[in-house]
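Here the complex is missing a single protein chain, while all its other protein chains stay put.
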Amino acid sequence: MRFSAFSLLRNAFTGHEEWPPFWRFPEPKPSYDVIVIGGGGHGLATAYYLAKEHGIRNVAVLERGWLGGGNTGRNTTIVRSNYLWDESAAIYEHALQLFETLSEELNLNVMLSQRGVLNLAHTPGDVREAVRRVHANRLNGIDAEWLDAKQVKDFCPIVNISPDVRYPVLGATLQRRAGVARHDAVAWGYARAADALGVDIIQGCEVTGFDIAGGRVRGVQTSKGTIGAGRVGIVAAGHNSVLAAMAGVRLPLQSHPLQALVSEPVKPVHNCVVMSNAVHVYVSQSDKGELVMGAGIDGYNSYAQRGSFHVIEHQMAACLELFPIFSRLRMMRSWGGIVDVCPDASPIIGALPVQDLYINGGWGTGGFKATPGSGHVFAWTLAKGEAHPLAKPFALERFTTGALIDEHGAAAVAH
Amino acid sequence: MTAFRLPDGGRIDRSQKLRFHFDGRPLEGYQGDTLASALLANDVFLVGRSFKYHRPRGVMSAGAEETNALVAVGEGGRLDTNSRATMVELYDGLVAQSLNRWPSLGFDVSAINGWLAPFLVAGFYYKTFMWPRRLWQSLYEPAIRRDLLVVGGGRSGLREALAAARTGARVVLCDEQSESPATTSTELSALPNAVVLARTTVFGYYDDNFLCAVESDARRQRRLWHFRAKRVVLATGAHERPLVFGGNDRPGVMLASAVDTYLRRYAVAPGKRVVVFTNNDGGHQRAKTFRELGIEVAAVIDSREGPVITRTLGGRRVEAVEVGGARIACDLVAMAGGWSPVVHLYSQAQGKLRWDEKKLCFVPDTCRQRVRVVGRANGEFPDHGIEPLWEVNADKAFVDFQSDVVARDVHLAAQEGFASVEHFKRYTTTGMSTDQGKTSNINALAILAGATGRSIAETGTTTFRPPYTPVAYGVLAGRDLGDFLEPIRVTPIHDWHAAHGAVFENVGQWKRPWYYGPQMHAAVQREAKAARTALGVLDASTLGKIDIQGRDAGRFLDRVYTGTFSNLAVGKARYGLMCREDGMIFDDGVTTRLAENHFHMTTTTGGAARVLDWLEEYLQTEWPELEVYCTTVTEQWATVAVAGPKARELMAEIAPGLEDLAFMTYREGRVAGLDARVFRISFTGELSYEINVPGDQGLALWQAVIDAGTKHGIAPYGTETMHLLRAEKGFIIVGQETDGTVTPYDLGLDWAVAKQKDFVGRRSLTRPDTRRADRKQLVGLLPADPREVLPEGAQLTEVDVALPRGHGSRPVPMVGHVTSSYMSPNLGRSFALALVRSGRSRIGTELYVPLEGRAAKVRLAAPVFIK
Partner (left out) sequence: MLLIRCPWCGPRDETEFRCGGEAHVARPPDPQALDDAAWAEYVFIRSNPKGWFRERWVHAAGCRRWFNAERHTVTHEIRRTYSKE
């Protein structure tokens, strides 16, 4: 099976005993060329590519808590690029390709494990949509396969394909290059690399307002004082609406709790990632042996990083339907994140109506996989003051023109 | 032999011997033992190995906080992995195994259940998790709403429960142990308004005083409890902390409180000669008790007074400790490192914690929910003059035993910049194993604080998350499995279909006959042919039906449908489309005016509930001034659709007078002797009648139709044939020709969109993107090879290419995709529907459908194949 032996994360990342500090703990300078708000994976990646690819090193990442402590450190780490529409396929595939070389790029093992992601189909309608996506993916240069139930069983022996269950498995799409990566390592890797290039990552620094004059953003107010900025990028996931509101901008985003959980560790038993939109399940097994599982989204708005328990119960039932073998496994820990859900299940990347103010958000329930690509195109956008070609279709504008990129089919439970 | 059973004492029943097996060895214990106490009584110390260093590990505690003694209990389908031996009650015949197969860590699930072993039939779950059923029914319901929920049956919990119960309040008390002061209180058990649940662990505390617990019987049958309590009292006690010194993980090193429990509750001496290691007066008190119970106390090492234990010596068992260079022989080390109140549930309830400098622990501070913390959980214990001793500088000084994290790791993490508690935790994995750091979190936090030059209060604590102790998936899923995962809806005619070989399709929660088997292709060809040349019959009962009445019903329909319904004549029917406010098609169906203020709306099968909700939402929230009432009548009416050239003859026979009904009209009458509503509407394009009778007469009607239709060669047909027939006519299916991005205009349904009135979604149809000329439009496809049935979902291209491999291949522009595709016995060839960019203007031209190894050429046609 494709598992690395379990060892302490530290060793797994580095294989070393001694490292210099991963990052500095700088105090903010009076001003920066670019300020990135939000020290999650996307914000840190943005800062890294600003410094590395655009030579803009006078950059600060402002993080209200600890870096990587938002959704980046809370997600179920599924990485894939098999989205339906051309625009999405392009940006997620860009991200996946960056992921494939990220460990070398950052000199830190981000534990990308391309163990394959199955998206199960349970109804003829699911099958039709799955085939549609497989064909679209392949024509877009993305690996994708359609497996029938028997092939699903061969690929993932523990999944129950009995025709006698409530929603039998009729088949699945498979992206072999998809898989999981270590979320913390991604955040820490980008942070360390950005820090080394001179980016100031300022933790415990909450943005509380913007200095806007003449329709232009000049800086931000923070819990550590006012900091000047040439350009500002908001990359605050669940808090994007709150920050945009500080600048007087309303976004088509709603913040909802999304929960996840892990089981007690067990021996390798599940060697791929299985997702099912119809019964709302996605499961993988971590290197530590825990089964990592995502639950559904709670229906109400919340900033509380916790959801309701019935969501988890429902999740469990759906999980056991597919994996009766897990019945006596135990849930060890559950938690929640705040996801910024966009009406078309696609991100918003680009300029806001205030000059020099930009957003990279709306990644909702599925943005971890996009981290490198999102940071890469957003850095380009911030550096040049104009949308990266891959980012262009994701402009806020689309809600006015109607050119939505509806990924509900590919994103539904969305990870 | 170092550990042994005391000759008398303890709260065990020595008259009841229990036999059990541990790692294949037959052993004996007593009723009242836990697996841990019985093992210790048998001098079995080694109960596992650590996963990283493969170090021998023994029992450390006597409770839920156990970090080392993880065992697998049971066999076959009843096997529980990672069970804490300290919490497993002994029973006769118990079988347990140590998890010393680490470092491959823990347990092999596949070995447990033998993949899908026969016992995993549906009933298995109920038997296991709902036993005993009667108790479930009688207790579960009344207990869910209570005045007071007390968690913890120790003295303070009992006191609270009694005080409330005496006033008549309805009280539930849960305690994770099989025995506690609460379970033995005769006063409490005599009060009818109080329920005591032993072996019941409250594991989650959620919003609005909603708490969840797992109750287990002595043999690990479990059930889940939901509580909604007006008030909650947490009397969850405190956990003693280990001390961090070299080799503190060696079997024989235990918490002093655990040694005490083994001695007094189980009459087991875990050793003969003990060294007590402490940083507070509590250690001295323990030493006194040990002596009284006949255990030799070799020394009490008090860090406040002088040298400390730097390390333990021994192999799989402690043999001595080293103190300031001297050796003290012993076979047991009792650690008394101070106490941590069990604040997990309080923290889950969003309660804030405060660091108590004097007692060196976090105590509850404030909480928004109606909860009170009492007793030791509230830090109500003497400080015992405790002085910090967070670590002894030594090798292999364990902080988190299960994760094998040593004090040095904490320092290293701090040095590497992982100074935030959460970073540190993730970096070192401290507190992330099955015990979730119950005994390690505070020590780790304090060492981290020291290493980063901050106070503990500044360093903070991590949030405690549910569950308090791990909970089996099966318990959480409960009975919502198999057929209970989602309700199954069947029509009144279902059994007939099943008896006649129908293969069913899940459509939402409904089971619909997909085709009448055994083989789909042959069945569909036969069914479709019959419907076009003679007579077919479809069970259309699952179609959503909404009864709409009221003075403003017509006006209301004008607003929710793209078309106009207020001008529909009584007795007439009309096809309607619904859009969301974004202009995208959301549902469709035929609505009939039964009377001036009375309409019968039909919806798609899957959309029925959604549409009703949506209508209600608009009525209640946007247009409360309209007088309209919507009622679902989907299940009130069974619907039988007869279609085909012989349909009129059939109707003449079973419903004389109704056969002449005009197209798109409706009449009430008698069909086969049953009161019926008959609609002359058609989804197949054939001469067709949809006959509605009250649900319970659906089968009678169906049977009558079949009987009368036999001479006409009637064939029942399923959804697949229905789809084929409608596609031949170019009729769309919402969800197949649409995907949430398709407007009425895209489908060429302009005629169904009124020009002169507002309706939901209208404004969106004139946005720049919805006005584009090159939107995807519905067209027909005729494959160049008439035998070629294109895969539904396949993409269309302008170039003749095979489906590329995918990764690394150059993107090929796509211009659309196949939405529906069939082999038509009526056309004698295959055909398809597709959404194609600028499709209408491409009619007559050719495109390609890339497939494995080749492309299929197709000609675009108008999406109507049978006129």
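Here the chain labels run A and B in written order, and each chain numbers its own residues starting at 1.
As a working rule, a contact is a pair of C-beta atoms (placed from the backbone, for glycine too) under 8 Å apart; a residue touches a chain by one contact, two chains touch by 3 or more.
Since we're looking at a predicted model, the values are computed, not measured.
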item: Hidden partner chain, touching residue among B:Asp13, B:Glu596 or B:Asp613; value: B:Asp613
item: Touch with the omitted chain, as defined above, among B:Asp43, B:Glu179 or B:Asp207; value: B:Asp207
item: Residue of B:Glu581, B:Glu596, B:Asp750 or B:Asp785 in touch with the missing chain, whole complex considered; value: B:Glu581
item: Touching residue (missing chain; options B:Thr186, B:Thr366 or B:Thr621); value: B:Thr621
item: Residues of chain B in contact with the chain not shown; value: 206-210, 226, 228, 350, 368, 581-582, 613, 616-617, 620-622, 758, 762-764, 767-768
item: Positions on chain A contacted by the hidden chain, ascending; value: 239, 241-242, 245, 250-255, 299-304, 308-310, 343, 399-402
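The definition used in the following text is that only the chains that are shown with their structure count from here on.
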item: Chain centre separation in whole Å, for chain B relative to chain A (CA means); value: 22
item: Interface residues, chain B side, partner chain A - complex; value: 51-52, 77-82, 103-110, 112-113, 115-116, 120, 125, 204, 206-207, 210, 212, 403-405, 409, 412-413, 415-420, 422-423, 426-429, 432-434, 436, 465-467, 470-474, 476-478, 480-483, 485-486, 488, 505-507, 514, 582-583, 735-736, 739-741, 764, 767-770, 791-795, 797, 803-812, 814, 817, 819, 850
item: Residues of chain A defined as touching chain B within the complex; value: 5-10, 17-25, 65-69, 73, 86, 122-125, 127-144, 157-158, 160, 162, 165-167, 177, 184, 203, 263-267, 269, 279, 288-289, 306, 308-309, 312-314, 316-321, 324-335, 343, 398, 400-404, 406, 408-409
